[in-house]
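In this view, the complex is presented without one of its protein chains, the others remaining in place.
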């Protein structure tokens, strides 16, 4: 049986495993102070075009979100996200666990609307009771979003400008960053994105690594961020595991190359569904596709291909999610083609 | 240059890397629901002799400590540890971050004294002001301790009995569990240890894995522990990485075999220092050794061998730490021998 | 100038001040263990018809909400409230500060709809990703609501039944409880309300006391609630201040008598606005009234009477809030009448 349930069904890119083996017995310090992390940091700084950026390697997405958000907020502040944002729904309240409210705005195909952000901030700051409310201390967006959609450069610039106006940082969750930047609709580059936010991360877990997220602070990290990482249980003793992986991913453009593979496969998959007359819930340009299937079709497919039931529709049909990844091959698509 | 600075200077046991490669493209569900985790859990249940135990895989030690402790305590409770306990000193306040106090007792070569524990609990419960104090809700000990020492079976039984008397759980930090169980002085087996506590973990990071700690709840996990793990940012998306590693470590007794190697090397190292007339700060039977060196000697060695300066002594000399591991070979010891 | 801005513009009912003076030099233990608290607890148990209920006195509303909620939830749980609920908006994130998410449902004139609660809980428990989400561990409603409206007995029974079905406690914020129970539309008594929830509080601050909220746990308090209260900074050293006040308020039905005064005054005020042709934003039967005023009228009144601007309407007019209280006299209404 083949699976399109998510983009983390398989291990790591073979070059990563190879490099882990090659370097296995080299003795290195722990906690990210090894030479592999150093090299990976240098490559990432180059890729984002910021020689002075601070780069940290954390293990997973939820952990990265809650650690970065807690480090950047003061105790009385919360973080603004859309209602479908990962931190608002699928992180078991990790942000609240660190004491901060997730302030939610409506989601539009998973995206935040700059005008609504502006309206919210304006209303907050003119509210006579604002001192009894949670201060908006940061904006969180995902690129791409949880619905596979991406922001245009203009949309990010608009959000960035509002953040500047209200003097609050913008944090971009890039758990699937490669899949966003590599898609046909993307009109922003990694350096351009980096220039528009105070923090973002380059997702490894979903883009070819066994685990790992590279957090970038374009203008420098919060004071003692290393200690905050440790306090949050997010500091890997053998930091080399993350260093080696990101070093490989950022050598010879591997990260973008394998990201592009996921997009190619996703577009094939999309065409396949469209050709067979299926509708889509959302027009996603990235590796997550949301075809609408009826119950009978789902039952038929269930034993041969794994995918996610996303949500029921009023008409009885279901939104499903099919995700491709760096590891999806044309054979997966062919197999699926024969099943549809 | 060779390094004895810690037991996580190298990657993973080659069998682990091999198995990661072999299984790399097998598609599996995320979050520990894969077949490798399943298999590893079964092997661990067998190794601890508890078919009904709950087993979870987390990524690192600090994370495991704070997640397990927070899951087992109520809000008004704290955890009792010795002053040199890892959670009391070197975890950047991760336990306090989750809202709980670490209540400290004196350390005796890194160990908690059962009588002092009993005295503390008795005093607490007869204190007229106890309702204004943090309730002792759990006992935390390390096996082996941060100073390489181990508890005898009797000592653990004594602590266990006190915990039973006061109806509080005992949690054993086994970040270096193998090195404790494999040493000559150990008089307790893994199943015996498991029968004496409510939670413990089998350290992978320091004993042959790239990362990973296997948490065992002999009598069952706290309700919704999975969600607590996620909330603490401790849930690995590709749980297979942990499953594969523990599956290998608990196949054909590998975990204990490689643990024993560290002990053999540590004993050689100890003999070496003793033969050359060095004193030791503490008589450790495990993989961490604490020879006392003077400043001149430290300076001489510094460029040829890495080790840790542990603490200064009143007489101007220094306690140092030399750690062996699953990966230490006789060649390391020979090289050191030539240097001393 | 007279003020209708809120129901805490004045001190305490004179009988309270009198009793504070009479008892001032009697020596009593601290922390709520005094004879006044004891007496007040007995009177409250009688008033709620539950001889076995646990009663605690806390100082203020936000404090009471966050302390009770934190004490009743496990770490991985959140509390369900409507979007306009006090804990969701005007408590500066006090619930999140204690680590818990406030899960919001739509508000209907400030009230929670039982069907929507049922639908949410059903959807949550059938969601395949629920273990990655915050568990709904409690339902919070206000009686009366932040918009002055009240639930009918049937509505509370419906919510109570859903809570029972899902085995989660119901907590009623009664910061203005007297004003709800005393209004003409109320069809529930204090004992009936007490029988339908696991925790509620009888607001003192807004109903005749200088400060103080009496928390009632009909089926018994969470373990070591006293210590949780202390930990939250909510334990008053001179608990007598709260004991004396609630003892007076629950002697000879004073609490309900002065609550009824606020309602009488509010109804007069409502009639006044209606007679003068004003519209209301919401049909509130309690002490908070929300007449709609245009900008010119607001400007005219501003120097002579204080009230709150609640929110702007799309047509340029404003919802305002006029609150009466236990201390409002007919003279206030007459003065207002002359101004309108």
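Chains: A, B and C, in written order; residue numbering restarts at 1 for each.
Note that in this section contacts are C-beta pairs under 8 Å (C-beta built on N, C-alpha and C of every residue); 3 or more make two chains touch, one makes a residue touch a chain.
Given the structure is predicted, the values throughout are model-derived calculations rather than measurements.
Chemist: Quick one: which of B:7, B:91 or B:247 touches the chain that's been left out?
Modeler: Of these options, the touching residue for the absent chain is B:91.
Chemist: Check each of B:11, B:32, B:60 or B:78 against the chain that is not shown and name the one that touches it.
Modeler: B:78
Chemist: From the list C:92, C:145 or C:284, pick the residue that touches the absent chain.
Modeler: The one listed residue touching the chain not shown is C:92.
Chemist: Touching the absent chain in the whole complex: find that residue among A:1, A:223 or A:296.
Modeler: Within the whole complex, the residue contacting the unshown chain is A:223.
Chemist: At which residues does subunit B meet the chain that is not included here?
Modeler: Given the touch definition above, subunit B has residues 75-76, 78, 89-93, 96-102, 128-129, 131-134, 308-309 touching the missing chain.
Chemist: Could I get the residues of subunit C that touch the absent chain, sorted low to high?
Modeler: Residues touching the hidden chain, for subunit C, are 2-3, 5-6, 8-12, 14, 17, 20-21, 23-30, 59-64, 66-67, 91-94, 97-98, 205-206, 210-211, 227-228, 230-238, 240-241, 306, 327.
Chemist: What residues on subunit A make contact with the chain left out of this view?
Modeler: 70-71, 74-76, 98-99, 131-133, 135, 223-224, 226-228, 230-231
Keep in mind that, in the parts below, only the chains that are shown with their structure count from here on.
Chemist: If I average the C-alpha coordinates per chain and also across every protein chain shown, which chain's average lies closest to the global one?
Modeler: Centroid comparison flags A as closest.
Chemist: Most remote chain relative to subunit C, going by C-alpha centroids?
Modeler: That would be chain B.
Chemist: Where the centres are mean C-alpha positions, what is the separation of subunit A from subunit B, in Å?
Modeler: Centre-to-centre distance between subunit A and subunit B: 33 Å.
Chemist: So, what's the distance in Å between the C-alpha centres of subunit C and subunit B?
Modeler: Those two chain centres are 50 Å apart.
Chemist: Please set out, as single numbers or ranges, the residues of subunit A touching at least two other chains.
Modeler: 91-93, 97-98 - these are the residues of subunit A that touch more than one other chain.
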